[in-house]
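Of the protein chains in this complex, all but one are displayed in their positions.
Lettered A and B in written order, each chain numbered from 1.
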Amino acid sequence: MENRFGFKDFVLMVLLVAILASIWIAMKQFDRQHETLRTVAEEVKQQAAAQARLERLLAQIDSKIEEGGFAIGAGQGRMPMLEGFVDPKELPDPFEELVRIKAEDDYADGDWVVDAFSVNVAKITPFISRDFYGAVVQSYVVESQAGRDPHNVQWSPQLARTWKIQDNLGDWQAHVDARMAVPLTEEEVLAEAGYEAAEKDEDRAAYLAKRLEEGRLLDDVVSEEDCPPALVVTFNLRRGVTFSDGEPLTANDVVFTYDLVMNPEIDSPIYRNEYGLKFKSVEAIDDFTVAFSFKKPFFDAFQEAAAFSVLPKHFYGPLTPEQIERINSLPGLLMGSGPYKVSYGPEDWVPGKEIVLERNERYWGEPSPAARLVFKEITSDVARLTAFRNGDIDLFYRAVPEQYIEYLKDEELVARSQSVEAFRPNDGYGWIAWNQLKNGGPTPFADKRVRQAMTMLINRQQIIDVALKGYGLIPSGPFNQQSPQYNHEIEPLPYDVEAAKTLLAEAGYIDRDGDGVVESSDGKPLKFKHTIPSSGNFWHEVAPLIKDSLAEAGVLMEIDPLEWSVFSEKVRSSDFDAISMAWGANIETDIHHAFHSSNIGNGANNFPAYANPEIDKLIEKARVTLDEEERMAIWHQVHAILNEDQPYTFLYVRKFLTFGDSRFQNFHPTRMGVSDRSVWYVPSGLQKY
Amino acid sequence: MLSYLIRRLLLMIPTLIGVTAVVFFTMALSPGGVGGSEAAAGGELEGKSQQAQLEYINERYGLNEPLLVQYGRWLNRVSPVGFESGQAGKVEWGSPRLLKWPDLGESMSKRRPVTDLYREALPVTLLLNVLTSPITFLLSIIAGIQMARRRGGPVDLGLGTTFLGLWSMPQIWVGVLLIGYLASNQYLQWFPTGGLSSTRAGEWPFLPSWIDGEFNRGWLLDRAWHLVLPVICLAYADFAFLSKLMRSSVLENLSADFVRTARAKGLREKVVLYQHVFRNSLLPLITVSAGVIPALIGGSVIIEQIFSIPGMGKLTIDGIFARDRELVLAGALVSGVLGLVFILIADLAYAVADPRVSYE
Partner (left out) sequence: MWRQVLARHGALVGVVWLAVVGLAGAFAPFIANSHPLRIVMADGTTRYPLLENLTPADVAIPLVLIVVLVAVVLRRWVSSKWRWGGCVGVSAVVIVCSIVFVNPPQIVVFAQYRQALADGSAVSAAYTVIPYSPSDRFRDKPELKHPLPPDATHWLGTSRRGADLLSRMIHASRIAMAVGFIATGISLIIGVIIGGLMGYFVGIVDLIGMRLVEVFSAIPVFFLLLTFVAFFPRNLYIMMVIIGCTGWVGYARFVRAEFFKLRAMDFVQAGRACGLPLWSILFRHMLPNAVAPVLVAASFGVPSAILYEATLSFLGLGLVDEPSWGQMLSQATGAGGGFYWWIAAFPGFAIFLTVFGFNLFGEALRDVVDPRS
């Protein structure tokens, strides 16, 4: 066992050093090649930009000709195709803000915006990706017909130059009425997919009986081939728009995108079903005109059509089985016509890599200032704040109150950053739903007075102060205070223990045996389980507050935290007493899914089984009312009734809290929270990247 | 030797089937079950859309099949010998394959092939453990010998109690304190709070270097800097345990007959210790290491969670919370394979170290 340093060891050492040295040299070599590549790429980019400018110019001439701006020959006026469309001049300029900031003295092009997501993004392929963060990335790469202006929330044209909305309600109604009058025959039911799908004979018989009793359904009638569309939204697309690889965008791409989503093999069942319920067809009238036909009148029909993303046909198609498998499985299949493109190439991003978007030099519109948008993934909250503190990321989007407070405490950090606090119309609300129907029988919460008493017992201001550190509002209904849907005449029910006790007593709940808990007349104590999601801290903080405040009126609440999968199972089967979650919102939110009685049971979203015929009628009416003012009046009525009925206790609306690096100019509050990163710029002296 | 190896490898198969079956059926029979409800939880959607979503997911992952069928399909997919798999893992009885690459399926919650997820996560966990175990073993061998040499003295007693104390310290506590005091901006900010690299380390050179006159610690040093706290947290308890083990093992050997003979020959104490006792004292360490290394992998679940390191443990926890059938089964399979392989390696190493043991 001699341990001398022998010849063998020497050779080994030499080998090891040699290997290390060659790795080192190889790395250096690689770096140099990389450098050369970068120079070449830079040149290509500049050429592309020059070409894009030319194309833009050509397109402008093109549309001028079409609008009759140039008098080439005598007697040529407007082209007849634009008849009925909104005059493009009346529509807002989507690049007004960009043009304005580019005129600023300190404006400079370049620099990056580095953001960090708090979750791991699995996919960024449009329609396949299901997470919110995937949608954020897509919004810079893929465009749709029109978008909301963040300042006034009005529609401004994007890919579409102009549009028209054709109302065909008269024909549609006549057809529907005629068809609905025809009774449903047995043969028709036998041909239905639901009948085919049933495996056993008795299931088939039951289905037949059920369907015959239900009769003809509106959804079926409007899906029939010969039913005329209720609405047609037609877009006239811009000329000269190209995808980031230089191929022109035409109406065929819009139609292709619709075909892609509707293909049953594509992994986007939600979109397919939503579009299937609403769209009758998407058709190209000519190369630059596309028409979206709707099966039913629907208040947000324009929004559905306008926000429909357009994907390049030559890149995603043709829809062969292999290509469909590719679309379903590749995580980062993303190409569009937007101001940015994926810097790795349109199919090369993989999860775990940071998402880097670089400016699309072929963009048809006004280019954005930032050369790159970078999205990192930092799942730990603490690490994200540290990264911001160190300047590794430039933006802390949607901070939770605790992080925001921590940020405000750090004076040095506050001095070199800027923040925005705002209530946005598209922020949702947290709630407790009171289950009215459990195991086939009514629960104590079936009584409106009990639900009202619950709301009045819960100190919502305290919840906001403790769990949201004061950054929240108490809503009185399912709409956002910043949305025109909200009825500002309705005040939230007050926190009033005495009034609540009176209401409970009226409903028959008084402490009959002196144990502190109130009982109904047949001696059943008012006790229930409050089911909350066990992940995260928020509901764990809120639930004890509710428990303690209910105890003051003798209502016994047990906290029942469930892990998400069990939680969603309980929700689907309505197997709970009271449950807490939050709904998201839109600028105008459709609440049909949660409050309409047709969505009771079968795992649908009206899981507390709230049924009010009046509400049903009003929601149905609001959904088909296209006139905004008239519709808002109906929503206001809905709001008032929901406040009276309290199917939910509407707990809070969060304040939007964001902070970013101070080098960004034009970082300011808008109706939608904070101005978009695509309009921030960095004066040349402050540029970091 | 070879036949022994083959027998051991074959015996692993029923064990691994047992491991995955226990995990799968516990998951499937527990409230919540294996369902698409998690992946289908669709938010603000109409009932019909939710239904469509659920049906699509059930179809895609074969969740409507009876449990035994689901488990059988999974077994067929991961088994190197079996049949081709069709839609939702359906067994294609017509096309048997003698050797195929095991397929871990697609994760329902992450919507990616599990193999890809493990290809990213496993090296991270192995890196943690591969870094930790040699350090732990080396230090504990040194400490154990020193304690044994000073048997009964104040150093031995002091270290003995200290090590027992170290061994009793909960990892979660040590982790929280390390982050709280050494990595938070309230106290010393010497180390990062978590993760494996700085946010911008990808753009840095590999080795430490000066860029424009400014020192850049480079990717390698940055990674090392991130690993300090997790490795300490993962190592200290096993270090304490192994040191005590080494001490008692050395002591046992020191009182053995062959040591008395060696001493009687007039050999110096150092020679006796390092040439005669040392090798024999390592034997119990080898046996124990078979249990220590799987425990390290289990322990890195906690460490990865505390220091938010994207390793196998974190992946498994995510999978468990999401009731992701494929992820959970893969977690059981991978940790089972690792555990069994380490036990086997330890047994073989024992045979190599102790000539008295043979597996013929």
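Note that contacts are C-beta pairs under 8 Å (C-beta built on N, C-alpha and C of every residue); 3 or more make two chains touch, one makes a residue touch a chain.
Note that this is a predicted model, so its numbers are computed, not measured.
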Original post:
For the full complex, which residue in A:Gly147, A:Gly391 or A:Pro561 touches the chain that was left out?
Top reply: A:Pro561
Original post:
Which is it among A:Ser293, A:Ser309, A:Asn360 or A:Gln403 that touches the chain not included here?
Top reply: A:Gln403
Original post:
Per the definition of touch given earlier, which of A:Ala160, A:Ile266, A:Val282 or A:Leu385 contacts the omitted chain?
Top reply: A:Leu385
**OP:** For the chain that's not shown, point to the residue among B:Gly47, B:Pro230, B:Pro294 or B:Gly311 touching it.
**Re:** B:Pro294
Subject >> On chain B, residues whose C-beta touches the chain left out of the figure >> reply: 11, 14-16, 18-19, 22-23, 26-27, 30-32, 161, 164-165, 167-173, 176-177, 179-181, 184-187, 193, 248, 252, 291, 294-295, 297-299, 301-302, 305, 316-317, 320-321, 323, 328, 331-332, 335-336, 339-340, 343
Subject >> Residue ranges of chain A at the interface with the undisplayed chain >> reply: 381-382, 385-386, 400, 402-407, 462, 465, 515-517, 525, 527, 534-535, 537, 540-541, 544-545, 548-549, 551-552, 554-556, 559, 561-563, 566
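In this section, only the chains that are shown with their structure count from here on.
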Subject >> Between chain B and chain A, distance of the C-alpha-averaged centres to the nearest whole Å >> reply: 39
**OP:** Going by the contact rule at the top, pick out the chain B residues touching chain A in the complex.
**Re:** 31-33, 35, 37-38, 40-57, 60, 110-113, 120, 185, 192-195, 198-200, 202, 206-207, 275, 308, 310, 321-323
**OP:** Provide the residue numbers of chain A that touch chain B in the complex, in ascending order.
**Re:** 1, 24, 27, 116, 120, 122-123, 130, 267, 269-270, 272-274, 277, 329, 331, 351-352, 354, 376, 378-380, 382-383, 386-387, 389-390, 392-393, 410, 535, 563-566, 568-569, 572, 583-584, 589, 592-594, 598-599, 602-606
